[in-house]
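Every protein chain of the complex appears in place save one, which is left out.
By written order: A and B. Residues from 1 in each chain.
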Amino acid sequence: MSNYVLNTWYPLAWSRDINNSLHKRRIVGKDLVLYRNSAGNVVAHVDMCPHRMLPLSQGKLKGDVLECGYHGMQFDCSGKCVRVPGQDIIPSNAVVATYPTHENMGLVWIWMGDPALADTSKVYDLPQYHDANWSSVEGDALEIGCHYLNLADNLCDPAHVNFVHLTTLGSSAGEDVPVHHEKQEGKLITWRWINDAPAIPLFQKFGNFKGNVDRWHYYHYHAPSIAVIDFGSALTGTGAPEGNRDDCIQIYACHFMTPVDEDTTIDHWLHVKNFKASEETNKALSAEFRSAFQEDKVILEAIHQNERKYPEHRPIKLAIDASPTRMRKMVQGMIEAEKAPAKEAVAA
Amino acid sequence: MSNYVLNTWYPLAWSRDINNSLHKRRIVGKDLVLYRNSAGNVVAHVDMCPHRMLPLSQGKLKGDVLECGYHGMQFDCSGKCVRVPGQDIIPSNAVVATYPTHENMGLVWIWMGDPALADTSKVYDLPQYHDANWSSVEGDALEIGCHYLNLADNLCDPAHVNFVHLTTLGSSAGEDVPVHHEKQEGKLITWRWINDAPAIPLFQKFGNFKGNVDRWHYYHYHAPSIAVIDFGSALTGTGAPEGNRDDCIQIYACHFMTPVDEDTTIDHWLHVKNFKASEETNKALSAEFRSAFQEDKVILEAIHQNERKYPEHRPIKLAIDASPTRMRKMVQGMIEAEKAPAKEAVAA
Partner (left out) sequence: MSNYVLNTWYPLAWSRDINNSLHKRRIVGKDLVLYRNSAGNVVAHVDMCPHRMLPLSQGKLKGDVLECGYHGMQFDCSGKCVRVPGQDIIPSNAVVATYPTHENMGLVWIWMGDPALADTSKVYDLPQYHDANWSSVEGDALEIGCHYLNLADNLCDPAHVNFVHLTTLGSSAGEDVPVHHEKQEGKLITWRWINDAPAIPLFQKFGNFKGNVDRWHYYHYHAPSIAVIDFGSALTGTGAPEGNRDDCIQIYACHFMTPVDEDTTIDHWLHVKNFKASEETNKALSAEFRSAFQEDKVILEAIHQNERKYPEHRPIKLAIDASPTRMRKMVQGMIEAEKAPAKEAVAA
C-alpha cells in the first residue's frame, strides 16, 4: 500500500519544461508521461501501455492523441483508447490512468489521489509571487537521493543553517539561538530571530547594511510537500522584531518538493524577493542558493544511505527536533486519514 | 528448478568466433567455457573448477586439456580430471559438466538437457542456406536485455513492423491488415499479405520495383528459440499471392536466440536471400537489418524493465496476441513435459 499522501496537489515539473512533446516524470513511485495538448493543458498519463507495458513516452504524439510505439494503440487526453490497429472493437479495459493537473507559480501541479476531490482552488499560492512590487527568479529542479520527508525535516529546521551554510545563509552568531514552532491546520511554522549580529554572507553581498542587523527565519511548511522560508534582515534598531520592516531585505525561498519515490526527491526551488534586480544580480543570487542547496543535498544523501544501511538505528532526539517530529506526525496523520473508509475521508 | 526447455538444440555462438583459445558464454543461466579442440570440435564445459570455483576460462589450454589457473587441475574434453598436482589419486567427483555441441549454418549449437537425447540430425537447418542459387550474409550477436520469450513474442508478431520499423521493414499500408497463424508440431507460423501497396523502404532501396507490390511475411517459429521470417515482394499482378514468385525478392531473416538468463538474450541473426549481391550491397543490407533490430532492442528492454518493476501488471489482450499466446503455451508445455518423470520424457 502506498505510503504517500495522495489527496493533495504535488509540484511535478516546471511549466517551462513541458511542451507538446513527450516528457517522463516520476512521482509517488509512479512513472508518468506528460505533454501539453492543443488547448495548452498538461496531460499526465501513467507511462505504460496497458497492452505490452511499453512506456508511452517511447511512442508518438499525433495531435492530442498518444500512440504507443509498439503496436500503435492510441489514447486520448482522458486516457481512453481510441484506436487498436487491426481490430474494430476496443477492449473496455484499454485505458491508461490519467491524473488532474493545474499550473501556478511557474509549475505543473498534479493530483495523485481521488480525482473527485481535486479542487484547483487549493493549489498552493504565494500572493507576493504575483505582486508587482516583488520579483521572482526560478531556480532548478534539484534531484536529491533521499526520501522527501528528510528534505522536509531540513526545511522545518533553522538550526542546521549555522553549520551547513556558513558561506551563504548562516553565521556562527546563531548557533545557540533557540527555535520556536507553531502548528496550524495542515501547516507548521518554525522560526527564530537572531538580533544585533553581522549580516549573513548572502546579505553582505546583496544588501548594503552599514552595521549589525536583526535577522528572521520563518519556515512555513504546508504538508506534505511545500516549504516556503520567509527570511530577511533589517538594521538593528529599526524595529523589525516589533513588526516594522519598511527598510529591509526579505526573501521567500520556496521549495516545492516532488516525492519521486522512497529514494528520490526533486526540489523545485525559486525565490520571491521584495526588490528588483538586474538579470546579472538575479543570476548571482541563484548561484548562492544553488551552492547552499548543494550542501544540503550532500548531507541528505549521506543520511539516506545510512538509513538504508542501518535501518535498526534509533536516532537520539534534541530540542531542535521538535518541529520536524510534529511535521512527520502531521503527514502520517494525513496518510492514515486517507486509508480510512472512503466516505469518512471525503467527509474529513 | 530451471524454467527453460533443456532437451533442445540451442544456438550458442558464431562458429567464426570459437577457436583454440578459451571463450566465455552463458546460456539458460549457466556460465560455460568453450574451445575448439585439435579435432576441430567445440568443447563446452561449465565454466567453474570443481575445486575452488575459479572460472576455467581464466585457466590455460594445454593441447586439448584445460588447466585451472589456481592449482593446475587438468580436465580433458569429456570433463574428466586427468591431473591433480601434488597427489596421485584423482577424486572420483573431480569432473566438470560438459555439453554436446554441433555446428551448422555458421553457428555452434548446444544441448543443455539429457545427453542421451542429443540427436544432431535434429539441429535446425534451412535448406536454402546451402543452395547455390541463394546467398547468405551473417549478422551480429545482438545482446538484448530481456527474456528470450519476449523476443520470441516479437518474432511471432508481424503487426509491430508497421509501427516500429517505419524506415526499414514496415509501412503504414499494413497497419490494419489482419494477422493469421497456424500451429504445427513444435512450430507456429504467423503471416499476413499486404497487397497492392508501395514497396517497403528496404525494397525501395534494394529492389527495383516500378509500381505497387504484393508483400508477404511468414514468421516461422520453431520452439523454443528459432524464428525464421520469410518475407518478400513481387509486382502486383504477377500472381505472387497465388503462388507464382518467379520474379520476386525473397529473404529469410533468421533469428537464432540464445536464452542467456532471465534478463538477457542474444539474437544471432543472419539473412538468406534469393539473389547474389556485391559485398558492398550485402553490407548495406546488413546495416538496414541492424538498424531495425536496434529498434526492437530498445522496445524489448523498456518492456523488460517494466515487467521487473511491475510484476503484478496484467497486460490486456488484443487480436494480434493470438500467435504469441500460443507460442508461450507451446514452450510452457515443453518445459512441463520435461519435468514429468524421466522415463515418460524419454518416451515422448
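Observations on the structure shown:
Quick note on the criterion: a contact is a pair of C-beta atoms (placed from the backbone, for glycine too) under 8 Å apart; a residue touches a chain by one contact, two chains touch by 3 or more.
Not measured: the values here are computed from a predicted model.
Touching the missing chain, out of A:164, A:189, A:277 or A:335, is residue A:164. On the side of subunit A, the interface with the absent chain consists of residues 153, 159-160, 162-164, 175-179, 298-299, 302-303, 306-307, 310, 313, 315-320, using the contact rule stated above.
Interface with the hidden chain, as seen from subunit B, comprises residues 48, 50-55, 58, 67-73, 84-87, 91, 93-94.
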